[in-house]
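Complex shown without one protein chain; remaining protein chains in place.
Per-chain numbering from 1; labels A, B and C assigned in written order.
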């Protein structure tokens, strides 16, 4: 069954790349984003380096140079190709990377034929979760790259029909108290979700759905980007310098109409859909304007235990009004939700030993936690205790706004 | 009595500037630091703008241009002179700024002659606390400026005798639990210390004193700046680029001996004194190397209620071993202590209305909380609930390391 | 006959791209260099914009967006895609650009079927000379891109045998005098070669061949990069910052042996071949070390009238010693030769009217003239009056050193 799961996840990466040309798969639009080809190779490198190298008899690397070329940030494994130069790796060609995947897959499957042990299964699961994280990045990175192109190419030309009007925004009350936060031990989790620990949460209210494009447009039209009093000082600096003026992919046409670049190409802005591709600064300013605030990650996680899962689109859909709906919508599967919590270790946190321990802990500074999942998150990858994290200015992920009070 | 306090604090600023020439008072060594003359004028501007302008009959500004020149960051009050250009303000001359202070002081004293009201007293107290914060900055900013000068001038030529050996480092245990954090309402506090609120603190241990120069030197000599595994990723980038290689003012002589630039000039490194002028990255790496961690601000505040106060030096002194000492030393009056807590609003936090509300809230992102006080903090300015904050890379303050477990 | 020439030049561009994959053709390694695909499209845009648009009945552009995407720097023609972002144009795909070329070629050929007029022929010739300039850039740009790749891919895997020893370096004397400089009106020339004009040239001597790798290595080993007295101040700054330490593609192996990255891959440094990929700063410093100087462009042109032509390699060859040789070797076909002349208009220079006038004149500041031609220059493109020009720090062209006295 682990083999089936392995094959399914590995296959999914290739499927995500299938609408793209070799040129599309090679380009890199900014240092934060990586080429599709690099993602395909790096996720393979992960299995080769952390599993095959340790466990395969007579291990020999597929290609000596890949050890450096496709190491992302693991100092414990040696040198790394400079991040900003990944787009210049026209060699190996995409076909060679596909061959690399096939070779490592075959060797992994042989390894998984045997009895195996818990440690191996755990590492394989980590590798697959790691690949799923990169599957989301493949979509957000290629979106960013395509967005730089004046001809606005669609990743998926199938288009997208307008959504029905969203349900009204309500605030749901929670009592809070001394609660348990963190993963409960059932199933896979990353080390940053542990240890489960107690946290005191004061009574709070959480919005029943995400902020919509229509609501965010009202903020813009009310002068939200012109009022310093709404902004954190750092955010206001970015507004003043012109870096922040609207969500990342919003574009104003000559006739004043707003459009939004999506993986389906450039579309008229749909007011029903959640606003996405906003920075923490914008989320925070919007919340202040709306007389609310962003939730803490503990509040979010505490509330999320009541919510269900939804996944599998290429652009976030509206929280459509349905008769009798009451609970929290869009906790998963629409947009990652900025919290006011900086990314910090849980009390008693300890990273795994060895290079694998570089997965999370060393990034726990100057980043903020996002909770939930997005339309680009692979099915089965989301959970209530999941901690995503990005710097406050990052906008190329599917980031959205859930209000709290 | 408020008038006496007013006069004493105002006088103290001039006294801090007295060893310095007009040239010393005008130069600015980096955008983060301000010239002494600017500090003297800005603290005066604060009283003129937030008190005299609102309450003085027939108010006329001392000088129209000062409204802009000496506004630090208050968008609500209008335009600001660019921060990085403060060192070019050779006019007004230092003597004119002294005249500005005299004029505003005289008008403030007239205003304080009357009955007054609680709101006025509160604003005056805020202005004085504000000036005390700048008094600490005057010392750290001029230290940074003098440190750029190859002739290594002393702010105070009186020198400094070596300290006695420090007491041994011990870890003191605390039970924690569901505790109250924040200011208790007795006496002055800044808005960021409020509201007092409940927080759950797991059992922890806190070091009995700060990390010493000698201990930090052992970290360097053990290769602390060469082992990526000890560092947050951002910190390691700064080590790789050469930005971080030793505490800010440590200098290695040709013969290999370490010296430290201080306000008393360049001195041989005293192993007994606390290490100071370190970034959060260095504090965190040292803690990891020492098998410990940095405390959270809640842990620190909870523990601090047991500790006393010490103040009034120009360089932090050693925690000298004395017979029978047991408790926490150097919680105040030596070095500000990095915590692992990002600077965030307390639950229910609300800034004051108007421009005065820009004092704290808008800076609550991408900064870290420091607790305690330093040798440069004015007497009477420190308290257990005080929240100082700086970006993780800042080193020109008297920052030090207290370990936790 | 113009049609044959047209087809031959156009075909040559495709031939240059033929060893490369679509990925190779899309990447851009620095703002100064362009992707192969962009070169293929821009040279086509030149014919479409400056000829078809003005002369084709019922002209319609092949693709509206290409007007902007493939405009290099002609302000008179409208907006331009940002130069540094050319590598992100994964669309149009390479195949679409090939189709663009076919379409424009077919329309051009139809246009050239008729009688034509002198103005048309002149424009077509300009377009072909323009394309030949880009053919040289295709080789130098792709070389720079491949050089960034740690696996050091060869553009042409056929390799390159070592050259025979070079002839001895001699200085040939020239009388100079009041000479005529500039194009003589026979055949094509660019506007910057006109008008032919009188210039006084004092007696001088010119080296009989280019400086070799072996000679340049002696300069390095003698401490040439460590002696400030040899360098222009700007060049010394670049040495100090590490930007200049050896010719651009020289690489020192762990065993101390020098290699050189070429279009044939990484090869051991051949001491017989001319040193290439050096900046004006390095050329000037070498000349000073050798007790010589760089020639002026007038000196070079005056002397060049005695020399023959040689072309057609992918890496410059040695000036092999042959019995009885006496004259100037390697004036053409090996390396462009830095002169000490800044790129300035000749007396009476006037650019062509309209956008085509942006070809040369507007770049006549802060660049230096290079004379001759290189191994990458297309056959028939070189002449004695040709003025190539680059900033003093540029090194990615095949630039070399000819000494003068």
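The rule is simple: a residue touches a chain if its C-beta (ideal position, glycine included) is under 8 Å from a C-beta of that chain, and two chains touch if they have at least 3 such contacts.
Only a predicted model underlies this, so the values are computations on that prediction, with no experimental measurement involved.
> Touched by the hidden chain, which of the shown chains?
Within the full complex, the chain left out of view touches B, C.
> Tell me which residue among B:41, B:77, B:94 or B:160 touches the hidden chain in the full complex.
Checking the options B:41, B:77, B:94 or B:160, the one contacting the hidden chain is B:94.
> Of the listed residues C:236, C:300 or C:332, which contacts the missing chain in the full complex?
The single option touching the absent chain is C:236.
> Of B:29, B:135 or B:262, which residue touches the hidden chain?
Checking the options B:29, B:135 or B:262, the one contacting the hidden chain is B:29.
> On chain C, what residues meet the omitted chain?
73, 75-76, 178, 197-200, 202, 228-229, 231-236, 280-281, 284, 340-342, 344-345, 347-348, 362-366, 392
> Which parts of chain B face the unshown chain closely enough to count as touching?
Missing-chain contacts on chain B: residues 21-27, 29, 65, 68-69, 81, 85, 87-94, 145-146, 148-151, 153.
We adopt the following convention: only the chains that are shown with their structure count from here on.
> Should the pattern of chain-chain touching be classed as line, ring, star, complete or other?
Contact pattern: an open line, chains touching in sequence.
> Among all chains, whose Cα centre is located farthest from the one for chain A?
C
> How far is the middle of chain A from the middle of chain B, if each middle is the mean of its Cα atoms, in Å?
37
> Averaging only over C-alpha atoms, locate the centres of chain B and chain C and give their separation in whole Å.
The answer is 58 Å.
> Which whole number of Å gives the spacing of the CA centres of chain A and chain C?
So the centroids are 46 Å from each other.
> On chain C, where are the residues touching two or more other chains?
None at all.
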